[in-house]
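Complex shown without one protein chain; remaining protein chains in place.
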């Protein structure tokens, strides 16, 4: 229904948009975290994700070949052209929901980046090399916090369990595989998400068990996905009104 | 510091922007009110306020004489050019804060519109004639609800008292008088806000007493005001990102 | 039994059943489920459209949309009142919605992502709703029938407004056209789902039709909707996202592809994550509003008591 575009371009958008939108969400915490050390750590995560965004979207623009910069791609598309999964669009909720979302994504991101280090596309391999280190650090932090809150007080346990219940079905979207994924996997550029699912499940379920949390029975019910733009939550549009405000209100300026 | 513009244009912006921004805030409740009847009533208030916005801003555009429509004025100015008081920009808070804000504004609006019915500017007199009826109805509703919540349960009393404490200093801004007000009052176009203050105080303090609420000691501390654009809260800019999104993202289209 | 026979005779003769009349328990139960679900759909249905009120592109569009969502709240009120004549309270029904015991139309588990979606919702979703509702004006239960008559009057107005938005978009700039087509792509199949599964797979249908709680079959209405909508899409210059769509001279209607019923049942059961947002929004409104309802009630009690004391 939408015009077919280069699968590598699509795949790079998915990587870039996940980082962009999650980075945006995390940056919303700035100045509002439960404790100063968390404020600093969350800002750090957001910074890493925005750095990854730049690298992915810059390369996406080059692959597309229409002269669009990373900023053009980030700030001048409407909701339908975004390719991130729904998980990263969700509102921050309480700190438990933020950190659980972060953890579920971080593990996926690290596994994905680790595998991309041997990509047949050397540019992707280079970016993955750098980003995988950051992602490993993110997992370390978010996993520790999830375990701490799960195995903390009664209230912290209840809250982080609630967060898991809400987020678990969204996390399943990370492993939906479509033609773009298949083509990229076949060419050895980016792994098929399904190929990461077992490792993800093993690691995540292990940590959640340590956190004394129960994994809910729930799956992603919609057929369309944020990955192909056929589905998003209503939250994405609201993110864009903020994120793109200046570029939209004052088009074509230098900042 | 900003270029002087026609005082009647400025005065009309103040009227229009108060209605526009408050209408926007109230419309945010749509689908989220504590009870269905309130959902309908709030939507009604928002509709009236947006209707008043159209009339004021359309006339403002004519007075300015640069061919700007009400929509151009509403959707294509940045924060600094808005002339509403800070009170109407504030987030909705809980329902108590919303209804208290509404009440404090409604009484001012009704008094102001009543006085404008005899404006020397017949267009303003006509708009005021229509809008005053709506405002009278708004006061009736918001006053009744404030009294009901103040003289309701312990919790409802506490919450509406908290709302009053937060909002009272902001309400004082309604009565700041500057050169624009003085000029408009001298020409018999729009009353000096100060001239409405005694009536407002008598009425509002009466109702708050009936609501068993205590009026706090607090004043508006800043010298700049939303009325002259030298002051706004940070909330205004966020309202604009939403409100103006489509007009900014797709400039010059028909909708 | 004579009561049951008498009841059915009245229904067959198109005489309205009123709250005080005798009625079978199953009739009452089915009506509560159906009217309640319809009422909940109006209430939850405020959310996807309400989502764009603060972003409507002009003052006029903002007012039209706000008025429309306000109408939906009003429809919810009519319908809750109709259901209340059957001996269940609005609060009880609300609790059942929030606990997941009662459903709402699963169309509202699809998000409105662009302004064109507001057009598509009016055109397609209200269009499908009207198709369902018009026959229900002749339903056997009096209060329900009267509520539907009031509702239908307003709904057709809403559909025209939705189509008008689509028209502006489809005849607008390239970007607007693309937005309109994208909205149609996303809302087409969910709209077809609104008529429910094929009659072959639909429970309750036969009895409901005998009771005149249901007037047409799901497939009849769906066909009628497609036949009405295809030429409208053509007029707009938009493409229905169904490559198999074709006029069938013989049946005098279009052949078209079925929606993905697995998704339908998934989403209906709440497996689709979007329904979480909807129920959370309604739960939050209900929970956060408790102190307001209690406060106003307490005040009314006090006033009543002091009035009694003064008499």
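Which chain is which? They are A, B and C, in the order written, and residues in each are numbered from 1.
Definition applied: a residue touches a chain if its C-beta (ideal position, glycine included) is under 8 Å from a C-beta of that chain, and two chains touch if they have at least 3 such contacts.
For clarity, every value in this text was computed on a predicted model and none was experimentally measured.
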{"item": "For the chain not depicted, the shown chains it touches", "value": "A, B"}
{"item": "Contacting the left-out chain in the complete assembly, out of A:148, A:188 or A:206", "value": "A:148"}
{"item": "Selected from A:22, A:60, A:74 or A:236 as touching the chain missing from the view", "value": "A:74"}
{"item": "Residue, one of B:51, B:144 or B:237, that touches the chain absent here", "value": "B:237"}
{"item": "Chain A, residues in touch with the chain not shown (by the definition above)", "value": "24, 27-28, 30-40, 43-44, 46-47, 50-51, 53-54, 57, 70-71, 74-75, 94-96, 145, 147-149, 151-153, 155-157, 159-160, 239, 242-243, 245-247, 250, 253-255"}
{"item": "Residues of chain B (touch criterion as defined above) contacting the omitted chain", "value": "1-2, 78-80, 86, 166, 169-170, 218-224, 230-234, 236-237, 241"}
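Everything that follows uses one rule, which is that only the chains that are shown with their structure count from here on.
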{"item": "Geometric centre distance via CA averages, chain B-chain A, whole Å", "value": "41"}
{"item": "Contacts with 2+ other chains: residues of chain A", "value": "78, 241"}
{"item": "Residue list for chain C, restricted to those that touch at least two other chains", "value": "55, 175"}
